[in-house]
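Of the protein chains in this complex, one is absent; all others appear in place.
For chain A:
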Amino acid sequence: MSEIACVGDRDTVWPFKALGVEVFFSDEHAAPSRLVSEVIQKQFKIIFVTEDVYESARERISALAEQAMPTIALIPSVKGNRGTAAQMVRDSVRRAMGAEFI
């Protein structure tokens, strides 16, 4: 089994299938947040999720922030990049410094 997974809408994650990444389609699943929980339990090391999926499973994902594995990273979907990941880095910086920076 591949150690990298990708969760998102079909158009975005489908190409990764060809690279040997395990893909899960959030738009064909009733509840994206439940899908994320299922994927997290499958012991992947890295899980890429699209911004939409992240929005709907925010709590589940931020619960893993302190753990080394699995590592969850955001990718933009085909619909465009909303800059959620850059925002996350900025939030981290604010947490660390106690003040806004860069």
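One rule holds for everything that comes next: a contact is a pair of C-beta atoms (placed from the backbone, for glycine too) under 8 Å apart; a residue touches a chain by one contact, two chains touch by 3 or more; residues count from 1.
Everything that follows uses one rule, which is that contacts and distances are computed from a predicted model.
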The complex's invisible chain, by UniProt name, from "DNA-binding domain-containing protein", "Sugar ABC transporter permease", "V-type ATP synthase subunit D" or "Fe-S cluster assembly ATPase SufC"
"V-type ATP synthase subunit D"
Using the document's contact rule, name the residues of chain A that touch the chain not shown here.
2-4, 11-12, 14-21, 45-46, 48, 65-66, 68-69, 71-73, 75-76, 78, 81, 85-86, 88-89, 92-93, 95-98, 102
